[in-house]
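Only a single protein chain was left out; the remaining protein chains are all shown in position.
Labels for the chains are A, B and C, by order of writing; each one numbers its residues from 1.
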Amino acid sequence: MADHILTPSSAFMDWHPPATPKLAASARETLTMASFAAARGKEQALREAISAAYGAVLPKSAGRVEAGGIAFVWAGPDQWLAITEHEGARDLEAELKEKLTGIASVVDQSDSRVVVRISGSRARSVLAKGVPIDLHPRAFAPGSVAITHASHVGIILWQVDDAPTYEAAMFRSYADSFAHWLFEAAAEYVSAQP
Amino acid sequence: MMKGQTGATGRPHMTSTHYSIFSVLREALRGHTGWGPAWRNAEPKPDYDVVIIGGGGHGLSTAYYLAKNYGPLRIAVLEKGWIGGGNVGRNTTIVRSNYLLPGNIPFYELSMKLWEGLEQDLNYNAMVSQRGVLNLYHSDAQRDAFARRGNAMRLHGVDAVLLDQAAVRKMVPFLDFDNGRFPIHGGLLQPRGGTVRHDAVAWGYARGADRLGVDIIQNCEVKGFIRDGGRVTGVETSRGLIGAKKIAMAVAGSSSRVAAMAGLRLPIESHVLQAFVTEGLKPFIDGVVTFGAGHFYISQSDKGGLVFGGDLDGYNSYAQRGNMPVVEDVCEGGMALMPRIGRVRLLRHWGGIMDMSMDGSPIIDKTPVDGLYLNSGWCYGGFKATPASGYCFAHLIARDAPHPVAAAYRLDRFATGHAIDEKGMGPQPNLH
Amino acid sequence: MRIACPHCGERSLDEFLYSGDATVKRPDFAGTTAMDDFVTYTFERTNPPGPHRELWYHAAGCHAWLVVTRNVSTHAVASVELARDVALAAKSATKDSAS
Partner (left out) sequence: MTAAPIGYGRQSNRLASGGLIDRSKTLHFTFDGKTYAGHPGDTLASALLANGVVLTARSFKYHRPRGILAAGSEEPNALVELRDGARREPNTKATVAELFDGLTATSQNRWPSLAFDLLSINSLFSPVFVAGFYYKTFMWPAALWEKLYEPLIRRAAGLGRASDDADPDTYEKATAFADVLVIGGGPAGLAAAQAAARTSARVILVDENAALGGRAVDDASEIAGNPAHEWVKMLEGELSRNPEVRILRRTTVFGSYDGGTYGALERVSDHLPHPAPGAPRQRLWRLVAKKVVLATGATERPIVFGGNDRPGVMLAGAVRTYVNRYGVVPGQRVVVFTNNDYGATTASDLVRAGADVVALVDSRPEISDHVYRITNETGVRLISNAAVTDALGKRHVTGADIRLGDGERIELACDLIAVSGGWNPNIQLTTHLGGKPVWNDRLHAFLPGAVPAGMSLAGAVAGDLTLAKSLAGGNAAGSAAADESGHKAIAVPVPTAIAESDAVTPLWRVIGYKGKAFVDQQNDVTEKDIALAEREGFRAVEHLKRYTTLGMATDQGRTANVNALAIMAELTGRTIPETGITVARPPYSPVALGALAGHHRGKSFKPTRLPPSYRWAKEQGCVFVETGLWLRPSYFPRPGERDWLETVTREVNTVRNAVGICDVSTLGKVDVQGAGAAAFLDNIYMNGLKTLTVGKCRYGGMLREDGILMDDGTVARLGENHFFITTTTANAVKVVQHMEYCAQWLWPELDVQIVSATEQWAQYAVAGPKSRALLQKIVDPAFDISDSGFPYLGVGEITVCGGIKARLFRLSFSGERAYEIGVPARYGDALIRRLMEAGEEFGACSYGTEALGVMRIEKGHISGPELNGTTTPQDVGLGGMVAKKKDFIGSVLGKRPGLVDPDRPSLVGFRPVDRSARLRSGAHFLARDARPEAANDEGYMTSVAYSPSSGHWVGLGLLRRGPERLGEIVRAYDPVRGADTLVEVVSPVFVDPEGGRVRG
């Protein structure tokens, strides 16, 4: 059976990210994600369960918190994404299902979305070319989340740090088109592409 | 009826009432001082046989055909602003009869025929220009849907030609055939389709109706109906009460508002549609091209401006203007279809209020209120209908029975399940 | 036009889809006048020129359905509520009045 092991593949057909201090992009394709949505009337119970299990306070609205190696990202009304780095090592869906039985529905989303990380002094200018929301530090900061779109591609966007570093999660089939837009938007700030 | 008229300024009408190159030449010799008003600026009389509300294309053509085909009648057209200021004066001027459903085709084909004889009929050159309407298709499924439409047209005796890619390339070589996101496989062409100079339609019908004695009363807003039992007997207007035996509504985007004055709720939402014109260019687009996959259509006016449009803005509106998302969406469609227009500049964009019906098709019918007639639901396609709409509405008003080609445009068709839904979008007006 | 989604904050028009009149209520399918009621509910609209309560969907955002009160002659947005809250309130109101 071992020779039949399936290996994951990238969602990008054409990936030549900028990598300068002004602007760098990378794809994070080894994440594990699960969405969970509170059952009707169980929002408080869900909060308590997450807090008990992970020490995380679920953001009430568009926000992101990290605890115990898991990022909890608001993903819509009464709905969150749990995201962790540990590819394969952790089955978040199973873990959450067990911890949230009866209070939330859990769905594996590890492969639904691909995350692109964008950082550098020009990250904001580049994102402004696609994302129609205010990313000024007074309006959007580490921990902020926005469900929005970039250049006709739906994304969940959050800020990681003040570099600034952002991450955009998009449905997998759109990844290539997103990258194409990103590279074109970045061209102004990046010298000749590799 | 034409004798002894005087213009609003009191000047007598002089000789130049018939339009022709000869009258123009004669006038040229005397500094064009002999032209009289194209239509009288009439004052309201106390009552009429028929009062038509709305001095748009449909109201004016209704008046014209009523007077012409069913006269003598005392007819007034009441317009709240200046005639032609509504959708007839702000549309993208496409005329065609390339419809799909049997409820629609004969009606729009009658309209085409009336367009074809309009200049002679009205003695007014509305520049009916039949340079063809081409609908592009981008997949086999779309080709077959267009074939179904083309065949339906042919069964009704309407011209329709299905073109393959090579034929389209020959007609409009500058479309993006090779790098397009949605490949152009071909198109359905109606050679007799085309454009008509919008304002001239309103003015031509106004002049024609005026010459048949119709009173065209501008700056006269209808603000209510006078009722006698279940019947309407007149209208309250900004210029006083006006009595009428029959009252006909042709107020397009204002249909719900005016109907509400008679206590009616209609199967209509008012939506904004934008239109666009570029700076004048030497002509390079001959006919009309529509790009379904890109929600974009375009033609070039006889002045040289590219006239184009796309989707509705999508929300209810009475504001006659739209917003940026659709402006961008439409121009994206334009660039995707014709990358050579990148440096051509948008000159102006505006909006009109569409009387979007629940199935995207019009209503020409009596209302539940006695004496009140309704002409509405034209959505973004009523300009091409202007002649037939007036023709059939006049028939309905005069005969109290629908004209055969407009018999499907019943108000009760939603209750009976006989919607005429060309696009198959269902009762969501902004999707039609 | 900008609409302040109660969840997401103020966003541009292009993230939302308009979806019709929010004042009509889906009738009871078992009522004796069900057919007439459904015809009215589905097809007839007041379509007023001033303030209008209408449904919008935050399609490119959080997927919430919203009840937006907006002046359709000026496009000025007066209020934005979550459709779910409005619907639940209406249901409990009818329940209260029934009991």
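By our rule, a contact is a pair of C-beta atoms (placed from the backbone, for glycine too) under 8 Å apart; a residue touches a chain by one contact, two chains touch by 3 or more.
Values in this document were obtained by computation on a predicted structure and should not be read as measured data.
S.K.: I'd like the shown chains that the missing chain touches, ordered by label.
M.R.: Even though it is not drawn, that chain still touches A, B, C.
S.K.: For review purposes, identify every residue of chain C that touches the missing chain, sorted by number.
M.R.: For chain C, the residues touching the absent chain are 1-2, 12-13, 17, 19, 26-27, 29-30, 34-35, 38-39, 41-42, 55, 57, 59, 63-65, 74-77, 82-84, 87-88, 91.
S.K.: May I ask you to list the residues on chain A that touch the chain which is not drawn?
M.R.: Residues 1-2, 4-9, 11, 13, 29, 35, 37-41, 79, 104-105, 107-113, 125, 128-129, 131-134, 136, 138-139, 151-153, 171-174, 176-178, 180-181, 184-185, 187-190, 192 of chain A touch the chain that is not shown.
S.K.: To test your reading of the contact rule: which positions on chain B touch the chain that is missing from view?
M.R.: With respect to the unshown chain, the touching residues of chain B are 7-9, 11, 19-21, 23-25, 28-29, 31-33, 35-41, 81-82, 84-85, 89, 102, 105-106, 119-120, 123-130, 138-139, 141, 143-152, 154-157, 160-162, 174, 176, 179-183, 188, 197, 199-200, 203-204, 218, 278-284, 294, 300-305, 319, 321, 323-324, 327-328, 331-336, 339-350, 413, 415-419, 421, 423-427.
Heads up, the rule we're going with is that only the chains that are shown with their structure count from here on.
S.K.: Just curious, how far off is chain B from chain A if you go by their C-alpha centres, in Å?
M.R.: Whole-Å distance between the two chain centres: 50.
S.K.: Residue numbers in chain C touching 2 or more other chains?
M.R.: Counting only residues that touch two or more other chains, chain C contributes 12, 14.
S.K.: Give the residues of chain B that touch two or more other chains, as numbers and ranges in rising order.
M.R.: none
S.K.: Help me check something: in the complex, which residues belonging to chain B touch chain C?
M.R.: Checking each residue of chain B against chain C gives 256-257, 260, 265-270, 314-319, 323-325, 358, 414-415, 427-430.
S.K.: Residue numbers of chain C touching chain A in their complex, please.
M.R.: Those in contact with chain A are residues 7-9, 11-12, 14-15, 60-64, 82, 84.
S.K.: Contact residues on chain C for chain B in the complex?
M.R.: Listed in rising order, the residues of chain C that touch chain B are 1, 12-14, 17-21, 36, 39-40, 42-49, 52, 54, 56, 70, 72-75.
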